[in-house]
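Handing you this structure, nothing more for now.
Every protein chain except one is present and positioned as in the full complex.
For subunit A:
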Amino acid sequence: MNDDPNAFTLGPLQAGPPCCEPQPVIQVRNLSLRYNRQAALDNVSLDIYKGCITALIGPSGCGKTSFLSAINRMTDLIPGCSIDGRILVDNQDIHHPQCDVQALRRRIGMVFQKPAPFPLSIRRNIALPLNEHGTTQKTEVTAITETVLRDVGLWDEVCDRLDVSALSLSGGQQQRLCIARALALNPEILLMDEPCSALDPIASGVVEDLICSLQGRYTIVIVTHNLAQARRIANYAAFFWVKDQAGQLVEFGRCRHIFESPRDELTAAYVNGARG
């Protein structure tokens, strides 16, 4: 292991858009996370760059979900979960007492592994968060609804039945609705926890294309077990591994480097399918 805290960031990059000049928008510093006594993450430091897609990869139980939920403080909801270290979003410490968690979560959208639409109509699923965040004008809400549903490629499938229950949609449609719901709030950052794992290959492909099309407009952090997918869509990749029963960041870098010329032999073994 490298002890230099900056070892995981590569600094400025040369290559073209959309990451010509990587600006860190999330800076995680020495993050340790524990559930009750059990450590789940140990001393993770990592930068997430603006407008880029960062993939988190690693075996099951290495703390990817925990890392993701720490970024928008969803970990607050888990009893017994405690956090050490700092997370800066736009240079603001999210654990600062004056940080408005609701505003933070509005800026950082999240898509869960299991599609989780509300038991409301498709329309209300998107309108409810909008209304609660102050967009109450009906025409505006309708316009946003159409835009985001088009963004996720769901509009043509559901435009004539916006008032049916969202639970009547297929799993893939539900997941895309959840992405649309997150996009409707116009977040800057999108956290996605294995958004394709519950989907069939076709729906998964649709969602993957969607994520690619969001590149540049949003900063995306995506957890995926599908290495080929990570390789296809991500600009950066972070490889986590369990050491001493706690998840650690082994290597972070440009996606190509992680997959083609990893510095760590664990990473090499994992991405080549030898372990994990």
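Note that contacts are C-beta pairs under 8 Å (C-beta built on N, C-alpha and C of every residue); 3 or more make two chains touch, one makes a residue touch a chain; residues count from 1.
Throughout what follows, contacts and distances are computed from a predicted model.
Set against the options "Phosphate transport system permease protein PstA", "PqqA peptide cyclase", "NtaA/DmoA family FMN-dependent monooxygenase" or "4Fe-4S dicluster domain-containing protein", the UniProt name belonging to the omitted chain is "Phosphate transport system permease protein PstA".
Check A:L185, A:V207 or A:V271 against the missing chain and you find that the one touching it is A:L185. The chain that is not drawn here is touched, among residues A:F112, A:Y218 or A:F239, by A:F112.
Residues of subunit A that touch the chain left out of view are 72, 74, 77, 79, 102-106, 109-110, 112, 114, 116-120, 128-129, 132-133, 167, 178, 181-182, 185.
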